[in-house]
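I have placed the structure first, in the form of structure tokens, so that the comments after it can refer back to it.
Note that this complex is displayed minus one protein chain, with the remaining chains in position.
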Amino acid sequence: MAIARKVSFKLNGKPVEVTVEPRELLIYTLRERLAHTGPHIGCETSHCGACTVDLNQMSVKSCTVLTVQCEAAELTTIEGMEQGGALHALQQAFHEEHGLQCGYCTPGMITRAYRLLKENPSPSEQDIRSGISGNLCRCTGYQNIVKAVQSAAKKLAAAR
Amino acid sequence: MSETAELKDREHKLQGIGTSMLRNEDAKFIRGQGSYIDDIKLPGMLFGAVVRSPYAHARIRKIDKAKALACPGVVAVLTADDLKPVKLHWMPTLGGDVQAVLADKKVCFQYQEVAMVLGTDRFAAYDGAALVEVDYEELPAIVDPKKSMAPGAPVIREDIQDKKEVGHGPRTHPNHIFTWEAGDKAAADAAFKSAQVTVREEILNPRVHPCPLETCGCVASFDKATGYLTVYITSQAPHLVRTVLAMLSGIAESKIRVVGGDIGGGFGNKVPVYPGYVVAIVASIVTGVPIKWIESRIDNISTTGFARDYHCVGELAADKDGRIKGLRFTALADHGAFNSHVSATKLPAGLFSICTGSYAIPNAYARVDAVYTNKAPGGVAYRCSLRVTEAIYLIERMMDVLALKLGIDKAEIRRRNFVRKEQFPYTTSLGWTLDSGDYHTALDKVLKAVDYEGLRKEQAAKRADPKSPTLMGIGISTFTEIVGAGPTKVCDILGVGLFDSCEIRVHPTGGVIARLGTMSQGQGHATTYAQIIATELGLPASDIVVEEGDTDKSPYGAGTWGSRSTPVSGAATAVAARKIKEKAKKIAAHLLEVSEGDLEWEIDRFKVKGNPGQAKTMKELCMVAHTGNLPAGMEQGLNAITYYDPPNLTFPFGAYLCVLDIDKFTGEAKVRRFYALDDCGTRINPMIIEGQIHGGLTEAFAVAMGQQIPFDESGNHLGNSLMDYFLPTAVETPKWETDHTVTLCPHHPLGAKGVAESPHVGGIPCFSNAVIDAFAHLGVTHMDMPHSAWRVWQQCKALGVNKR
Partner (left out) sequence: MIPAGFDYHAPRSVADAVRLLGQLGPEAKLLAGGHSLLPMMKLRFAEPAHLVDLGRIAELRGISEAGNEVRIGAMTTEAELLRSKLLAEKVPLLVEGAGWIADPQVRNKGTIGGDISHGDPANDQPALMLALDASFVLTGPKGERVVKADGYFLGLYSTQLAEDEILTQIRIPLPPAGSGWSYQKLKRKTGDFATAATAVMLQMKGRSVARVAIALTNAGPTVLKARAAEAYLAGKALDDASLNEAARLAMGICQPTPDQRGDAEYKVAMCGEMTRRALQAAHARAKG
């Protein structure tokens, strides 16, 4: 049947190598082989976005990517946001603006917002809302998430 | 520093009640270091995948496990027959019924659990599940609850066919569960007979689902050597689960540990004990290794506790000035195939009798008839405060219906019927004593903030303009809801009273640990309970650690649902803290060589009256309490535990107003403005309260404007994935404006009432009223939810407003 194959890629800056069946989804490789349980599973129809990671400088839903498609890829997850003991501006902003409650959507949401701000450093509120439309949240009603992204955008702009 | 500045500074350091303290729990979540159920990995753990019925009603002729067992990695396939030796193929529910754990001889709803395949990993388990072969003989299904009690209707529950009652009084038909009544029917009927005007509407509260972002699951781990069972579980009520497991399994409750870790949203979805949990536990007992079961999203929507499905008739009798003289509300309740929902034993229809709402209604009668159908079991869930969503939806809709009939403004008719401020505590004609309220002030504040008169003028102008492409609707909801279950004389589940608890230990250097019987699923308990203790004890909230969820550590409690944490455990926390403060005061008096009566408390210390230089801070007293320098006969330590049995439920209230514009040609409704004023008494953390309001309103928006669980006539699901189940994104979700008043709860130690379900209870009728108000000038008195574009367009078409 399906022959497992070796896949090598960079995860949060560190090289990793896994051996997986072709049908293994990236989300399972991250969570179960590589102990990165930040990205979460919230559905099986690619709607909720809780599994969002940054793959080759793009936000993707890791539940709809095969690990075997990730050869030589560069992957960033929520675990890679904090650098040298310093929280990313987004992480700090989510905390300060009460942009999380149960925390389940948060890793995917922050990872998506990270790429959103790289693509569009000064987003309008509408830009932010449509920019995170691939990430569902049941707790916050999004309002404080939007404030958090706006706050982080300001801080990142000031730091440039 | 001036004296006032110094006091402010000391107060600020505490971050106590009233402060928008940033959350203690955020640090792990923003780093992706939460510990949710699917993050748990134990050595030797097997994965369980459930095989489910494709039919809503069918006999099981045969189950063939052979192909599944031959699949690589499959360890076992469990069916009802495998659970029979331990008598766990059926289990008691929290509603007084029994429920099949794995279907025995027949299935009663689509996706019902038929078997569980245990595999060495997820892949093997799912591959094995695909290979289990089940022979079904399809039976006619009942999907419409109005057909459940028809003569000759197919019997759904053959297992209890001969039972004359299922926990809540006599049954009149095999598909009947119970009939519950409240109030005085004769008095209500008399009021209707003599009324100047009566109104009647048939009002549906459709079946919906809480759909938290994390689905349900568990890791069950039985240690054969010690006989000790540990269950990690997505449960809002770990202690209740432990007691139920002890009853089910025969294992001593002292050898069962239930652990609720981080939970990705509950909203009532994670209260019931689901078959998947029980099979996983049995599997672990049999195999002696940990078993993980995590359901899929489709499983979650299709089989775990749904909400609502109340088919109601609302009637009000009033005089010509709109003063209500009588109320008759009846509901046909579709409970699905098993009565599994949480409800206090004496209250099988939950707190539905709050349906007199914020109004002084002299004669009232409520009745709920509950029936079985071939659908998933449930009913009480989704921020409902135990059927309060159903009750308040009904009364708030009927207020608008009455207003329309009499040509009275929808805000004015409410004012005329409100319980007045001076009437509190007010006992309603259905028996609840509303603790405190000031409904007039709340409503007036909202109307002023939105310029209500201006809005009605604008609406009148738009109505007069045939070229207007939109219909403008204004929705009002002035709700009172009932939370904080509850006094044990009224509220128990399987006999266990709904008290709750807090245990506090203060350490010598001033750190504190508090453990409670509640269970946060995102509500911020690690912060708010700490803030209560900070204010009571004068120690900084950032040094106060709060733990919930581990039944080995926490004192007994009924968990977090129905907005009960602040009313019950919040009270327990204050009472426990005050016990500690009392003891600390004695120590302070001893140290300062004065009597207790000479001391007064100021923020974080006891001061001698008239001699402010003489003081002892709580921090100092923490250390002293662990030394020998104590009053004679006093034990060391500063600890307390309180089990709080509330004297009453609490009654938060609010006034909400929604403005929306409906596109006549597509039926799409755009929310222009939503103003929400909430009164939950004392506000512990305003930031967290506002977050709860945002979330509850968003869920209300989803329910009112798009959610439903549709079925075809054979009981097949028509929209049970996130493709169809409406979860709004940030684009659809309106912006929320929040406001508040503060009316203290007279019977709560902190004057607090609880708030997290209010926005959902009050929000749904507000949206619904707004949509219907958009058509009110054309004679429309009611439209059922969900107000999807399609359904609203059908109304536009029926009225001919979509013609160009």
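In this document, chain identifiers A and B correspond to the written order of the chains, with residue numbering beginning at 1 in each.
Definition applied: contacts are C-beta pairs under 8 Å (C-beta built on N, C-alpha and C of every residue); 3 or more make two chains touch, one makes a residue touch a chain.
A quick note: this is a predicted structure, and the numbers were derived from the prediction, not measured.
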{"item": "Residue of B:D127, B:D262 or B:E699 in touch with the missing chain, whole complex considered", "value": "B:D127"}
{"item": "Residue, one of A:S59, A:Q91 or A:Q143, that touches the chain absent here", "value": "A:S59"}
{"item": "Missing-partner contacts on chain A, residue numbers", "value": "1-3, 5, 21-23, 25, 41, 44-47, 49, 52, 58-61, 63-66, 68-69, 112, 116, 130-134"}
{"item": "Interface with the unshown chain - residue positions in chain B", "value": "122-123, 126-127, 130, 296, 298, 665-666, 668, 706, 710, 718-719, 723-724, 726, 728-729, 731-732, 788-790, 793-794, 797, 802, 804"}
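Just so it is clear, only the chains that are shown with their structure count from here on.
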{"item": "Approximate Å spacing (C-alpha centroids) for the pair chain A, chain B", "value": "30"}
{"item": "Interfacial residue positions of chain B with respect to chain A in the complex", "value": "22-23, 25-34, 36, 38-39, 41, 122-123, 211-215, 262-265, 267, 296-298, 521-524, 687-688, 690-692, 694-695, 697-699, 721-723, 727, 729-731, 733, 735-736"}
{"item": "Touching residues (chain side chain A, partner chain B) in the complex", "value": "21, 23-24, 28, 31-32, 36-45, 47-48, 50, 77-79, 81-82, 87, 91-92, 94-96, 98, 100-107, 110, 128-130, 132-146"}
